[in-house]
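After the structure tokens below, expect a handful of questions from me.
Omission of a single protein chain aside, the complex is shown with its protein chains in their original locations.
Take a look at chain A:
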Amino acid sequence: MNDMRIAERTVSTNTAKITARGVQVYYGENHALKDVDIDILSGTVTAFIGPSGCGKSTFLRCLNRMNDTVASARVLGEIKLDGEDIYDKRVDPVTLRARVGMVFQKPNPFPKSIYDNVAYGPKIHGLTRNKTELDEVVETSLRKAALWNEVKDRLTAPGTGLSGGQQQRLCIARAIATSPEVLLMDEPCSALDPIATAQVEELIDELRSQFSVVIVTHSMQQAARVSQRTAFFHLGNLVEYGETGQIFTNPRDPRTESYITGRIG
């Protein structure tokens, strides 16, 4: 672990953006997530690590109610975004997902032009009043996603024609364009090569100034590089949650230590 560059640990604020208490998830009979309590801070990159099937992606998908689209999934417990229970009956999952954006494991640009991919969210939510404003939103989103310079001359080309790394940055731009408050990323670099991964990681660090970012990753180096907070999941339990430096250098739980030193996984 000596090659790890430990990211700057100062967390600008200590206000909790998302608070989860006693979250349980069942897929049919399978108890996938057991009693998770966590506070996700605003302006922070939080990494979820843990072996495959440990429930980290499941928990991530609870935060914007994407589990609603899975018929067999059942979520119990309480998750609050800015103090408001997101599983309350009055909350529309559609509006929630506009506030909590998501980037998926595999780049999934729509088979539309680059421009239309980014303009998709603003269009359906009516965020802009005219074409000029929409153009601006598209440009700023692509700039923030560090893709503008590569695609500005071919905004009408199909998004599916970009390289893998570009596609993933396009998906990030698409998520940013709806101005979410929280950005969820489910292993965003697992389908990318090292260079594209480095670009996306750099991007995540920049995004921290505007959004809370939650990233699920299998790469502990990545978690160490980009996050300020790390949560370790194992067999559906949240084992340990704390400052990234502390988790990687001085874990309290023996399971965490075994995992980061490669003894379980």
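Note that in this section a contact is a pair of C-beta atoms (placed from the backbone, for glycine too) under 8 Å apart; a residue touches a chain by one contact, two chains touch by 3 or more; residues count from 1.
By definition in this document, contacts and distances are computed from a predicted model.
Q: Out of "Glycine reductase", "Choline dehydrogenase", "VWFA domain-containing protein" or "Phosphate transport system permease protein", which one is the UniProt protein name for the chain not included here?
A: Of "Glycine reductase", "Choline dehydrogenase", "VWFA domain-containing protein" or "Phosphate transport system permease protein", the absent chain's UniProt record names it "Phosphate transport system permease protein".
Q: Would you mind spotting which of A:Gly22, A:Gly53 or A:Pro111 touches the chain that isn't drawn?
A: Looking across A:Gly22, A:Gly53 or A:Pro111, the contact with the absent chain belongs to A:Pro111.
Q: Could you tell me which of A:Ala175, A:Cys189 or A:Val239 touches the chain that is not displayed?
A: A:Ala175
Q: Of the listed residues A:Asn64, A:Gln166, A:Ser227 or A:Thr244, which contacts the missing chain in the full complex?
A: The single option touching the absent chain is A:Asn64.
Q: Looking beyond the chains shown, say which of A:Tyr87, A:Tyr120 or A:Trp148 touches the absent one.
A: A:Tyr120
Q: Touching the missing chain, which residues of chain A?
A: On the side of chain A, residues 64, 66, 69, 71, 94-99, 101-104, 106, 108-112, 120-121, 124-125, 160, 171, 174-175, 178 touch the unshown chain.
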